[in-house]
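Here the complex is missing one protein chain, while the rest keep their positions.
Here is chain A:
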Amino acid sequence: MATPTIPAPRAEYDRHKTTRSQFELFAWLFMRLSGVVLVILIFGHLFVNLWSGSGVHQLDFGFVGGKWANPFWQIWDLVMLWLAMLHGTNGMRTIISDYTEKPGTRVALQLTLYIASGIVVVLGTLVVFTFNPCPTGADPSLLASFCKA
């Protein structure tokens, strides 16, 4: 005689058959994950650019050229740009939603936000990838030391 099988009670029962988008869940999770990564990226950025050496006074074209000649800093700055802009844009989206009372105001402000953020992300990405540390015809005294070679 075969052993009778009894299905586990309520195994197939799902009380919450949610049909809503999970966008807000991912946005909430993204803020926490990107936030932790941004702490490392931005503290590193501030340490190298504002703390070490002569701090803000060392910043010039040659300094940026020296950093972005190294793919390590290109990737660092690129990831920092994308994560910071997405993190900041989502934060601003939340704040706009919290304080606007008319849907028209909310949509107008958020649309402005998305356009501004899109331009800044695209511009920043192009600059990181198309930057030439030794532009031809430039004053050699303004360039990184390796340009003279």
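Here is the rule we use: contacts are C-beta pairs under 8 Å (C-beta built on N, C-alpha and C of every residue); 3 or more make two chains touch, one makes a residue touch a chain; residues count from 1.
Keep in mind that, in the parts below, contacts and distances are computed from a predicted model.
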Subject >> Complex member absent from the view - protein name from UniProt, among "Thiamine biosynthesis protein ThiS", "Succinate dehydrogenase, cytochrome b556 subunit", "Pyridoxal 5'-phosphate synthase subunit PdxS" or "Aspartate carbamoyltransferase regulatory chain" >> reply: "Succinate dehydrogenase, cytochrome b556 subunit"
Subject >> Full-complex contact with the absent chain, from A:48, A:64 or A:79 >> reply: A:64
Original post:
Which of A:25, A:46 or A:75 touches the chain that is not shown?
Top reply: A:46
**OP:** Would you write out the residues of chain A that touch the absent chain, in ascending order?
**Re:** 32, 35-36, 38-39, 42-43, 46, 50-51, 54-57, 59-62, 64-65, 81, 84-85, 88-89, 91-92, 95, 116, 120, 123-124, 126-127, 130-131, 135, 138-139, 142-143
